[in-house]
Structure formats: C-alpha cells, structure tokens
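Notes follow the structure.
For this view, one protein chain was removed and the others were kept in their places.
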Amino acid sequence: MKQTKTMELMVGMLIAAGIAALFVLAMKVSNLGTFSAANSYTLTARFENIGGLKVRSPVTAGGVLVGRVSSIDYDNKRYEAVVAIGMDKAYDRFPDDTVASIYTAGLLGEQYIALDPGGSEEFLTDGSVIEFTAPALVLEKLIGKFLLNSAEKGSGP
Amino acid sequence: MALSRSITLRRIIRKTCWMLELIRGLGRSGFGFFETLGRFNLFLLKILVGIPAVLVRPRLLIAQLFSVGVLSLPIIVVSGVFVGMVLALQGYNTLVDFGAEESLGVVVALSIVRELGPVVTGLLFAGRAGSALTAEIGLMKATEQLAGMEMMAVDPIHRVIAPRFLAGFISMPLLAAMFSAVGIYGGYFVGVGLLGVDEGAYWSQMQSKVDLYNDVFNGVIKSVVFGFVATWIAVFEGYDTVPTSEGVGRSTTRSVVYAAFAVLGLDFVLTALMFGD
Partner (left out) sequence: MQSSAEMITPVGSETLVKIRNLHYARGDRVIFDGVDLDIPRGKLTAIMGPSGTGKTTLLSLIGGQLAPDRGSIEVDGQQVQELGRTALYRLRRRMGMLFQSGALLTDLTVFDNVAFPLREHTDLPESMVRDLVLMKLQAVGLRGARDLQPSELSGGMARRVALARAIALDPMMIMYDEPFTGQDPISMGALVQLIRLLNDALGLTSIVVSHDVQETAAIADYIYVISGGKVIGQGTPDTLAKTDSARVQQFMQGLPDGPVPFHYPAPDYTEDLLDA
C-alpha cells in the first residue's frame, strides 16, 4: 500500500513538473510574458516600401519595445503598404506627428519600425493613422544611387 | 550413368529455381508488409476503443505513468541539461565572430523549443520507455500471460495495452517540455554563467524572438505526435511479437528503430507544415 502511495506521489510530481515546464516555456521563454495582444491599441502606418518587415516584427521607440506589427496589407489603389501596429497600452502618449521609420537591426539583422515622437499636443489613439513615415532602405537601391553618383562625379570636369 | 545424369539435372533445376524463389519471396514480403500495416492500424482502433475503460480505473494508468514517465525522467532531464550546455558553447563560438553573442539566448531557445526538445526527447523516449514497453508486453505474450487473460475473459488490449498507450501519450509532451525548459537553463548556465553573456540580453532577446504560438506551441504539438507514434509502435511490436525469447529481443530492437525513423520522418513533415511559409 505504501508503495502505491509513493508511486502516486511520483506521478503527481511528474505531471506537476511537466506543466510547470510548459508554463516556463510560455512565460519566461516566449514573448507571451512581454507583450499580450489583449492589452494593446492599434495604429496604422502607410509605407512606400517596407523591405523585409514581417508580421510580429518589433516596434520600438528610443530602442524600447513598445509594440509589434500585427498585420501587413497592400493598398493597390494608392500603391502603398499598409502596416497595422499593435501598441502596448502602457505607451499611449505618442504625439500625432510621430514619425515611423523602418530600420535594420545591424547590417544583416531583421527590420523593425522605430517611432520618433514629434512635438504635437494631440496624441495618437486606437485606430489613428501615423501620417509621417520613412520607407525601408533597400540595399540595392542605395548601392545603385551611390554608383550613379560616383559615375556622374567621374564624368564631370 | 543414369544416377549422375539425374544429379546434374537436379542441379540445373535448382539453379533456375532461385529466380522464381526470389520473385515469390518479394511478392510474399510485399503482402506481408501490407498485412502488418493493416494490423498496425486496426490495433490502434482496438486500443482507442479500450481507452474509456482505462479512464474508469485510473489506478492502472497511474502505475503505467510511473514506469513510462517517472522512470524516463532522469535520462530526459540529464540529456536536456547537456544538450542546452553544448548548444550554448557551440552557439557562442560562432556568434562571437559576428559580435552577436547577445543572441545566444535566441539560438539556444529556438533550436531547443522547435527541434531538439521534441526530437531528442522522442528518440530517448523510444529508447527508454518504448523498448521497455515492447519487451514487457512481448514477454507477457511469450509467457502466455496475454492468452491467459483472454481465457479469463479479460481483454488484454483493454487491461494491458490501453493503459500503457495512454501513459506514453500523456508522458511524452510533459517530458519534452521538461527537456526544453531544463535545456534552456543549461544554456543559461554556460552562456551567462561561464562565458559571460549579459543575463538581461540572454532572456530579453529570447523573449522578443521566441513566439508562443509559432515556436512553443508547435514544439508541443510535435512532442504530442511523437509520443503518440512512438508508444503506438512500441505496444504494437510487443503485442505482435513472435512469442519466443528471440522474438521478443527482435521486436524490442525493431520497436526502437521504427520509432526513431518515425520520429525523424514525422519531424521533417511537421516542420515543413509548420514553419514552411
């Protein structure tokens, strides 16, 4: 009988430990702990070019994660990419002249949206559109421009 | 003279016959394969029918959870720690060349949560719990215990197989989750403790890149599938064994080999389904 009790105890511990491990994976390892969709408001921004931006790409302000890209669409009337951003409720005082730019983390890193707050007295709220955006820099375009410039300089005087 | 001629004739016949034998053998093994496959699937059906009976008697299930789950725990935890430590060491040496050692947490967590956790746990599970299940059931068959139960009007699939199957199915995702969690802490120990990666970077980078649904949840789904298939193979090989000591040995080997193939093959399929955009 005592043996059965020990066995039951060990099995109970196995199951508890397994569930605890799942909990650790969810809370400590994944992004669930840092940012949950329920606690957010949505902004929209239009970009000429989003480069390698993806759904769930980070949105930062001053280097701090304040939200994530929640969806990406293409408006084929205005020929622009429409990016919806899920913003953390804790950061709800961005002025309505905030600039959203797409940058690359490091030389080869992934792309993210950086928000630069302006000086307006009005704040962005749920559903607002960020008016001022800067598109992603595409490496090939940059190199192309650079080559063109140097060629013009070379053919000059 | 007549004698020697009849002997040569017989030799010629024997030589031409081997090709016929080969074809016949191929045909027979082909039929054998489909027959086994059919039995394998029908067997699952019988187990599933027997599962409600197990839930009514949790005592049977607890005994099996103990031998399948608890007894596999040490090897799973120890392997998890070491896999995490090795990943951190290897990852650090590569990342430091790019000045990206801050991403160590991401590398360790993603490789473990997506791949190594479910796959290595699946392989170890097949080796530790699967082989034990096959050997135990095979031995019960070889010693007529299963036939004896049947003659006592107790269905061995309900009484013996179904609790073991259910225990394997429940244990495997739990074990895989423990492997992953412990592995990430193993990586933390080496990366942060020994190699001096910033602790905050280890966790925050991990948290910003590991997605609950895409990575953690899909990893758990993998482990559920692997546990299902590995246990299914193990109990089938045991139940289908040739009831001799040699047969039990062979089934046990087969159980581990087939389960390993199944885990690796299914891992590819599942990865393609989950992560291939």
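First chain written, first letter: the chains are A and B, and each begins at residue 1.
Here is the rule we go by: a residue touches a chain if its C-beta (ideal position, glycine included) is under 8 Å from a C-beta of that chain, and two chains touch if they have at least 3 such contacts.
Since the structure is predicted, the reported quantities are computational estimates derived from the model, not experimental observations.
S.K.: What shown chains come into contact with the chain that's not displayed?
M.R.: Checking the complete complex, the chain left out touches B.
S.K.: Just name the one of B:A147, B:L194, B:V242 or B:L264 that touches the chain not displayed here.
M.R.: B:A147
S.K.: For the chain not shown, which residue from B:R10, B:R24 or B:R39 touches it across the whole complex?
M.R.: Touches the omitted chain: B:R10.
S.K.: List the residues of chain B that touch the chain left out of this view.
M.R.: Touch set of chain B with respect to the missing chain: 3, 7, 10, 139-140, 143-145, 147-155, 159.
As a working rule, only the chains that are shown with their structure count from here on.
S.K.: Which chain A residues qualify as touching chain B in the complex?
M.R.: Going through chain A, the ones touching chain B are 4, 7-8, 10-11, 13-15, 17-22, 24-26, 28-34, 56, 58, 65, 106.
S.K.: Touching residues of chain B toward chain A in the complex: what are they?
M.R.: So the residues of chain B touching chain A come out as 59, 62-63, 65-66, 69-70, 73, 100, 109, 113, 170-171, 173-175, 177-178, 180-182, 184, 203-204, 206-212, 215-216, 219-220.
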